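Shown next, in structure tokens, is the structure this report addresses.
Of the protein chains in this complex, one is absent; all others appear in place.
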Amino acid sequence: MPLIAVVNGPNLNLLGERDQDMYGKASWEEVREELREKAAELDVELEFYQSNHEGAIVDYLQGLRGRAAGLVINPGALTHYGYSLRDALADLGVPVVEVHISNIFAREEWRSRSVISPVAKGVISGLGTRGYQLALQWLVAELGRG
Amino acid sequence: MPLIAVVNGPNLNLLGERDQDMYGKASWEEVREELREKAAELDVELEFYQSNHEGAIVDYLQGLRGRAAGLVINPGALTHYGYSLRDALADLGVPVVEVHISNIFAREEWRSRSVISPVAKGVISGLGTRGYQLALQWLVAELGRG
Amino acid sequence: MPLIAVVNGPNLNLLGERDQDMYGKASWEEVREELREKAAELDVELEFYQSNHEGAIVDYLQGLRGRAAGLVINPGALTHYGYSLRDALADLGVPVVEVHISNIFAREEWRSRSVISPVAKGVISGLGTRGYQLALQWLVAELGRG
Amino acid sequence: MPLIAVVNGPNLNLLGERDQDMYGKASWEEVREELREKAAELDVELEFYQSNHEGAIVDYLQGLRGRAAGLVINPGALTHYGYSLRDALADLGVPVVEVHISNIFAREEWRSRSVISPVAKGVISGLGTRGYQLALQWLVAELGRG
Amino acid sequence: MPLIAVVNGPNLNLLGERDQDMYGKASWEEVREELREKAAELDVELEFYQSNHEGAIVDYLQGLRGRAAGLVINPGALTHYGYSLRDALADLGVPVVEVHISNIFAREEWRSRSVISPVAKGVISGLGTRGYQLALQWLVAELGRG
Amino acid sequence: MPLIAVVNGPNLNLLGERDQDMYGKASWEEVREELREKAAELDVELEFYQSNHEGAIVDYLQGLRGRAAGLVINPGALTHYGYSLRDALADLGVPVVEVHISNIFAREEWRSRSVISPVAKGVISGLGTRGYQLALQWLVAELGRG
Amino acid sequence: MPLIAVVNGPNLNLLGERDQDMYGKASWEEVREELREKAAELDVELEFYQSNHEGAIVDYLQGLRGRAAGLVINPGALTHYGYSLRDALADLGVPVVEVHISNIFAREEWRSRSVISPVAKGVISGLGTRGYQLALQWLVAELGRG
Amino acid sequence: MPLIAVVNGPNLNLLGERDQDMYGKASWEEVREELREKAAELDVELEFYQSNHEGAIVDYLQGLRGRAAGLVINPGALTHYGYSLRDALADLGVPVVEVHISNIFAREEWRSRSVISPVAKGVISGLGTRGYQLALQWLVAELGRG
Amino acid sequence: MPLIAVVNGPNLNLLGERDQDMYGKASWEEVREELREKAAELDVELEFYQSNHEGAIVDYLQGLRGRAAGLVINPGALTHYGYSLRDALADLGVPVVEVHISNIFAREEWRSRSVISPVAKGVISGLGTRGYQLALQWLVAELGRG
Amino acid sequence: MPLIAVVNGPNLNLLGERDQDMYGKASWEEVREELREKAAELDVELEFYQSNHEGAIVDYLQGLRGRAAGLVINPGALTHYGYSLRDALADLGVPVVEVHISNIFAREEWRSRSVISPVAKGVISGLGTRGYQLALQWLVAELGRG
Amino acid sequence: MPLIAVVNGPNLNLLGERDQDMYGKASWEEVREELREKAAELDVELEFYQSNHEGAIVDYLQGLRGRAAGLVINPGALTHYGYSLRDALADLGVPVVEVHISNIFAREEWRSRSVISPVAKGVISGLGTRGYQLALQWLVAELGRG
Partner (left out) sequence: MPLIAVVNGPNLNLLGERDQDMYGKASWEEVREELREKAAELDVELEFYQSNHEGAIVDYLQGLRGRAAGLVINPGALTHYGYSLRDALADLGVPVVEVHISNIFAREEWRSRSVISPVAKGVISGLGTRGYQLALQWLVAELGRG
């Protein structure tokens, strides 16, 4: 059963408590629950990781080498300046889907630039917390196709 | 049964004939077929439209007023300069998901800027032709939630 | 009786249905009615044209050569990228007044740049649909002066 | 009888003496005469003010608080850097029409940016000294509508 | 006998009527006549197409797939923003020569940037209507060489 | 008893009448009263000056040479283009604290750049009219320390 | 007794050892001592936190939710790129005063841009370590006013 | 005897008191004395004017119309934003030499841009207060040549 | 028999040895041979010049004054910074065609800007070494037309 | 025996596993082995540190105060945004050599800007893992010279 | 008798033959003659040098070390990109006056930036060939003052 990691960057542990118009009402725990159900259905193993530390996420990603078959990542604000994260993702060598809960292209100018996107397979932005599920679904299909 | 329109911009009628590394091997006819199956499953009506003319797409979108409940659009190269299309989408007043087959953020610099995204609910980029299906699936869920 | 053409670009056929805070409540039909009355008063012939197609507007402008004595144009979103329209206006060789219903200088940054203005005699922006009448009035006076 | 102020910025007292291809042949006295006739016709009171001092125009605008119902202003070169003037106009709280005799969008690049426009209701540019009359006419209609 | 298409963008149907200092005195009909003679001499078939609609040119280019061996294109003002045209040219897969009658590098700043050039084999700018003949001549030699 | 001058730029005489969400409810007279009390407490002499004229403020600052020991200045909109004011402040040779009532860094982009700050000792922005008092308090402490 | 947190970013633990012309001679311990005295006087509780890790500061700020009534923060170099910190501050929902010991607007160009300021209530820059006290004093007054 | 006006902008009345490394030790009175001697020698009449008010300088320049044959101007900081001054100089219609005591091209970036230079005949920068004499000398020769 | 000079800038003496994918396989000697044949056919005299020194090319161009009737120039890398060369070409006063063997618009960003083009009659880019022949052919026709 | 620290930023612990064309085949362990031999030869003590956390590197650098005589640092992706690291290096007060294994000036545009270089003594880029040895060798010579 | 060198950059040997509206009618020989007379009067020795080669000018400037007391230079187009010339001037260590015959600030945008000015004592621009004499006169006075 292939392993897919779902990684969240800074401040995303507070889902449900942050600005709900922007990030929705579901807590991170609820989102994980839905993803676990989806994963069971799709017959993949999930592993969750969240940190407010760019370095910790890089450490975690390095630890996934040889273990994970794909990655869903919402880099939070690291999206816009996390070049170390970017290099770690590029080094990892598995398909990566970048997810944003809010539509980063409809907010402040600086949020519309992602330094992560050029090393991702694809990007899902603005589709709320359901974006994680779509990313997971796509990765599983992609892995099955390979 | 709500109507969801799936709109393709310039040159996307040649899917399967264009650069396959970038846009995949499936023809537009095959993609539509898969979408029709998905729609049947999700119990929504689909309508397809493609044009190489920005004006024709604007005409078409105006004709959707009051008929469509949601929209999936891949604006093709209009993504980067189609301000008339943007205004038409903003005027339409239904949820719009912008889809790109290739990852526009990993190509030429000018392709990473979309003038459409600020008026879309969300964006799916780089997930191949399956991006259309994810967009459809999300729209249906979104409509159901409203 | 000199002919003055009044040309509207993309999405302006929906006046009265678009965002009313921005574009006012009058429909295009009502605006035309007021312009016809004004024209009768000023003793000029009016011709109206609207299209969502830049190419069609260029075709129409070429057809005005030798027929029209002046032009009122609201280019809609083509204001910001319609270089073909700009060339057609420059080639036409009659006085052109550019009209915008909303104040394009008080909206998104990109709306404050017009590629049309450098080839127009003048610009009226933000005075609502009455801007068309002022433009007409000015053109008639200008033609009378020449 | 509502009061409408007509304000001219630096160097506009020399109308008729400045470059006539750009600013026309009419002197400021002649322009005022035409505006007085128009005002009589429209049943509004006019007050004229011109200064080469940004500070003096700000002083004058502050003195209009509670007295004026609308404002026509040609800020001259202050158009491009008069942020104090801009704040004074925003504070005034009555409809403002910005007028330029020449078409500022068809001259040097720096003249095509107005720091005033974002706080004006609308802009009339390039329609010669008749632009003042159109602005007056519009303001009166606008006030009547309110 | 290989087919070479000669395509003109917006406003180029008015050659001979537009600003003659910029675009020369020859009409499009005269230019075509000279090209036909040249083609006869070079033993290639010519096909002409002009449109003021970007979409129509894209349609036409798609229809050339498998028929044309080479392309001469003067995109007119689309040179500067016709990204859909650019994609269509890139998809076509035959050698393209971009022609400009006037020297676009010696005019307004914005005219010196072509979004088409990166997908063309080469560019001829400023050599008047004879530029079309040089392009044709080069294409024929190029095809003979392949 | 050392003299500290408190200088206000354009439109700040209208405190309490301007947008109250931005600039607070206190009038300039009330702010001065509070500052006088504070000054009495701190044993310094205060002198107030306000003008809408950059030139007048420069005149005033030149007149402070040899008289003032420190300066609190809220340059109003001159913050963003008052290079003459900047030079006058630099020439004055006493510690200057720049005060802004609203947080200029959270408003329009152009308001976040101050041409004055590089010649000030420090900046207090966004702390309302109490910012003047903090500036005064700091200056007195600073002078005592020297 | 309300809690106010005083947070220092990278390298600020070395106050008194870093460049003294820029940052002053007082050690962080001495600054804290003065702040404790001030807090006692103002009847508020203080909590100090310093870290060289952006992630750790974000962790800390999250832990303040529901505990702190206000925040004084000197983000150190994170001022210029700490978007995760910015989001954490925006999420916190209590008044924040940003403090810089040196005048960041009078140093290298890149130091004059703060990504933090748009989510702060206000900014104090260049007033040395006394800036912390002024910030504290203001916050207490602000809380008392609410 | 032709009249040549020598005009100084903001803060230049303090020559000799300002930063002497930058602006020299001579007072404005001494500079004038040397210019008067030079003028006597060259047989021209001189008139001096200095103001810290851009508006006052514009007023003064308008009053020179028909009186002055040439102008030496050191615009001080207005060099960099005095567009009203620029227009007044352009309207004046006599040869203008722009003088800067310090070398504005070897100081802060923003000082190296003059908005005045495009309407001046020439510029002398960095040659100290003797620059005024060279400008005067050149103007007299220029007038003699005409 | 009119003289046409063919001038090559830095590194173009190594044609045939440089990157052949970019610059072709023909040596400069072979290119010259073809040009000589073409010239004989067209009844013009040719003169070749190549140098790696901008100064030497300027010297050579000055020596052509009164001798040459037209010029073909491939400035090599001087295309992008050779302002002295540009001035020399502008001074020469004969028609100039700028030639580039590779398509400079499809390479590095900096190669797409030519400082030479604004003073050339026209530009041929990307048509390989045959571009020289087309330029020659055009110049001869142009001279015959004059 | 003086201590020289060798510090590696994010992802550099994976040397030998990352893209080998870019970063070479040697593992970090092998590089360290070679450096240890070199150090023995040069009679200096070495200390190695690597972290994916910017904050941890700052902590480590602070701990070197008074212990280290020189520093070799490869900041990895922190090169481009690690302003906290930069400040820590500036505070450290010993000679720093910045090393990059790949040539950062021949890769993506954003990699060619280092925020670290202005506080380093020097930079070695693109010379592979041998760059560390050259840096060490230089530092030892430099220290010997002081 | 001190030596002052007068150096001209590319294309300035053609004075009197180049565009006379821009550069005047006097030939370089005539300009030199006038300078020689002036020098005799001022009791200094003159040496003239002109080259179209930046390298040759640098060679020449190096040869002036220890010989020349001052320098007048018109760098021609090297003004805008001659960084080697700039370094040579900075190394020379004598006062340099940069002269431009035409007013470079009133021409193309790129001509208004000089890379030379930051290392010159001063700049004279737009005063025709008499600018050389003023520069000479100033240098002699400056040397006498030292």
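Per-chain residue numbering starts at 1, and chain names A, B, C, D, E, F, G, H, I, J and K are given in the order in which the chains are listed.
By definition in this document, a contact is a pair of C-beta atoms (placed from the backbone, for glycine too) under 8 Å apart; a residue touches a chain by one contact, two chains touch by 3 or more.
Just so it is clear, the structure is predicted and the values come from calculations on it, not from any experiment.
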Taking the complete complex into account, tell me which visible chains touch the one left out.
I, J, K
Residue, one of J:27, J:62 or J:117, that touches the chain absent here:
J:117
Given I:3, I:46, I:77 or I:141, the correct residue touching the omitted chain is I:77
Touch list for chain I against the chain that is not drawn:
9-11, 13-14, 17-19, 51-56, 76-78, 80-81, 110
Chain not shown, touching residues in chain J:
97, 103, 105-106, 112-114, 117-128, 130-131, 134, 137-138, 141
Just the residue numbers, please: which parts of chain K touch the chain that's not shown?
53-56, 58-59, 62, 65, 81, 83-84, 86-88, 90-91, 115
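In this text, only the chains that are shown with their structure count from here on.
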Size of the rotation, in steps of 5 degrees, that lays the CA trace of chain E over chain K
120
Rounded to a whole Å, what is the gap between the Cα centroids of chain C and chain K?
55
Whole-Å gap between the CA centroids of chain B and chain H:
63
Shared-interface residues of chain F (touching two or more other chains) are 53-56, 81
Chain pairs that touch, by label, are A-B, A-G, A-J, B-C, B-E, C-D, C-E, D-F, D-H, E-I, F-G, F-H, G-J, H-K, I-K
